[in-house]
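Up next, subunit A:
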Amino acid sequence: MTLVFYVFAVWAVASALLCISRSNALSSALWLVSTMFALAAIFVILQAEFIAIIQVLVYAGAVMVLFLFVIMLLNLEVVPHDWRRWRGWVIGIGLAGVLGALLVPLGVYTPARLAREVSTMPGTVDPHLVFPEGDAMAAANVAYGAVGSVAQPLFQAYLIPFEITSVLLLAAVIGAVVLAKRKL
Partner candidate 1 sequence: MAAFLASIGYAHWVIHVLLALPILAMPVILFAPVKSARYIAFGVALTELVVGIGLWWAFDPTRGGMQFVTDITWVEGFGIGYRVGIDGLSVLMVLLSVIMLPLVVWSSWRGIDQKQRGFYALIMALNTGMLGVFVATDLFLFYMFWELLLIPMYFMIGIWGSSNRLYAATKFVIYTFVGSFMMLVAIIWMVAVVGRATGAYSFAYANLLEHADLLKPWGGWLFTAFALAFAVKVPLFPFHTWLPDAHTEAPTAGSVDLAVILLKMGTYGFLRFAIPFFPQFALSKTVGTVMATLAVIGIIYAALVAMVQPDLKRLIAYSSVSHLGFVMLGIWGSTVESVQGAIMVMVSHGLSTGALFFMVGMLYERRHTRKISDYGGLARVTPLLATAFVITAFSSIGLPGLNGFVGEFLVLIGSFGRYPWLVGIAATVVVFSAGYMLWSTQRVFFNRLTNPLNEGIGDLNLRELAVIVPLIAAMIWIGLYPGPLLRRTAGAAQQYVEMVQSALPKAALPDPGAPR
Partner candidate 2 sequence: MLLGPSLALSAVLFVLGVAGVLIRRNAIVVFMCVELMLNAVNLSFVALARLHGVSGQIMVFFVMTVAAAEAAVGLAIILAIFRHTQSVDLANINLLKG
């Protein structure tokens, strides 16, 4: 299982790197789509099947298509060097490096270690005791199926945010129409 994870991980990182480095906007868009596919796969590995599907359908499908559409619409000629001057480069890489140095070590966290830090009782603690929700999710997964286990809390506990997102989307649509149309 972990071997498959690493394959997809490498695939995702490689395509992300290429997405940044391609000078042609179209190719970098396509490479981004490929990272999304890699991520979808990883989601499946992490037993979040519904999210994986959504990732592919909504994110890769809709959003990236929108990007491609806009890139095509503007048919930008390939800018030979799309990079910023070297000064911008140095700052960019530098900051990214520092950020990476801070974030990547988080990878060392295993559930057990996380549990120990979170729980106040001394001594090693069983992660399952500290994070009961994880098992409950697994049970729900089994009981209502992959989609059900997500849908059930979505329409009960998180109903209000759900409605708000619909309003947000409405606003976004109107905004996009107003901004993009030449004359109303």
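Keep in mind how these were chosen: all candidates are chains of the complex that A comes from, given by their letters.
Rule of thumb we're sticking to: a contact is a pair of C-beta atoms (placed from the backbone, for glycine too) under 8 Å apart; a residue touches a chain by one contact, two chains touch by 3 or more; residues count from 1.
As the structure is a computational prediction, the values presented were derived from the model and not from experiment.
K.L.:
Here subunit A stands alone, and the other chains of its complex are listed as 1 or 2; which of them touches it?
P.N.:
2
K.L.:
Going by the contact rule at the top, pick out the subunit A residues touching candidate 2 in the complex.
P.N.:
1-2, 5-6, 9, 12-13, 16-17, 19-20, 25, 28-29, 32, 35-36, 39, 42-43, 45-48, 50-51, 54-55, 58-59, 62-64, 66-67, 70-71, 73-74, 76, 79, 82-84, 88-89, 91-93, 95-97, 99-100, 103-104, 106-111, 114, 127, 131, 133-134, 136-137, 140, 149-150, 153-154, 157-158, 161, 165, 168-169, 171-173, 175-180, 182
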